[in-house]
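Note that one protein chain is taken out, while the other chains of the complex remain in position.
Right, chain A next:
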Amino acid sequence: MPKANKKKFSMKSVPIYAVLILASLLSLFPFYWMFVMATRPSEAYNSIPPAMIPGTKLVENFQNVLDQIPFFQAMWNTFLLCTITTLLVLLISTLAGFAFAKFHFPGKNVLFVSILLTMVIPPQLGLIPQYYLVSELGWLDTLFGAGIVYLLNPLGIFLMRQYVSQSVPDELIEAAKLDGCSNFRIYRSIVLPIIKPAFATLGIIVFTLVWGEFLWQFTVLRSPESYTLQVALASLNESYNMDFGMVLSGVFWATVPLIIIFLMFNKLFISSITEGSVK
């Protein structure tokens, strides 16, 4: 059967391959072109036909980026922001997910439904009061101020509740209780090890979200020392005399780490999307 299928479809599937290859090329082209531009002098941009082959200005263009923005500082700020908020969201979500999955307490269902409602509130509704709050706390222009809003992640609780109730058997918890385990001990020594795979899913979701979010970081971070990558990159575009080679060099070097991480863990990335949204 399968052999017959293969033969039968070899001609028919040509147009399908053509579509898929075209889609792949269009998906990859901006990445390639970003690299080409990052290696070319800005004047190359005015050449017709446009340059399609890498040039020799890779280092110079990046040097120009470093003259404009504190690139490595911004990279470090982004890394700190992403890592700390991701860890905190994991902690908050696993605790609450565990409680919602395994404990009975009055008002549990009401509380859980209210989490659903929090997902509907668009982040822009709270933008101004959040800004005011952060400025009252003296956290404007700091990573604390930038990070605090990402701690609110209802999706994380959904995922973790789901995962705990599916993969942690009630009997195991009962047995641990009979052995005199405290609830926190059960959380730490039984629940957390079992739900480790879910960390990757939620971790990737939160990390990429914080990495790429712009509106809030742009609102709160005002001075170059506290810039994250996104804000720093956006500021490259505001100068009057745009040096395209420089701008795309910045974009390229800011994207490379993410591409490497993605290619290493692409299965996890892709499954995090389906698990995060299709539940």
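Going forward, a contact is a pair of C-beta atoms (placed from the backbone, for glycine too) under 8 Å apart; a residue touches a chain by one contact, two chains touch by 3 or more; residues count from 1.
Note that in this section contacts and distances are computed from a predicted model.
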Chain excluded from display, named as in UniProt, from "Multisubunit sodium/proton antiporter, MrpD subunit (TC 2.A.63.1)", "PQQ-dependent catabolism-associated beta-propeller protein", "Carbohydrate ABC transporter membrane protein 1, CUT1 family" or "NADH-quinone oxidoreductase subunit L": "Carbohydrate ABC transporter membrane protein 1, CUT1 family"
Omitted-chain contact residue, chosen from A:Pro70, A:Gly126 or A:Pro224: A:Gly126
Interface with the undisplayed chain - residues on chain A: 5-6, 9, 12-13, 16-17, 19-20, 23-24, 26-28, 30-31, 33-34, 37, 45-50, 91-93, 95-96, 98-100, 103-106, 108, 111, 115, 118, 120-133, 148-149, 151-152, 157, 177-180, 183-184, 187, 208, 211-212, 214-215, 218-219, 229-230, 233-234, 236-240, 242, 244, 247-248, 250-251, 254-255, 258-259, 262-263, 266, 269-270, 273-274, 277-278
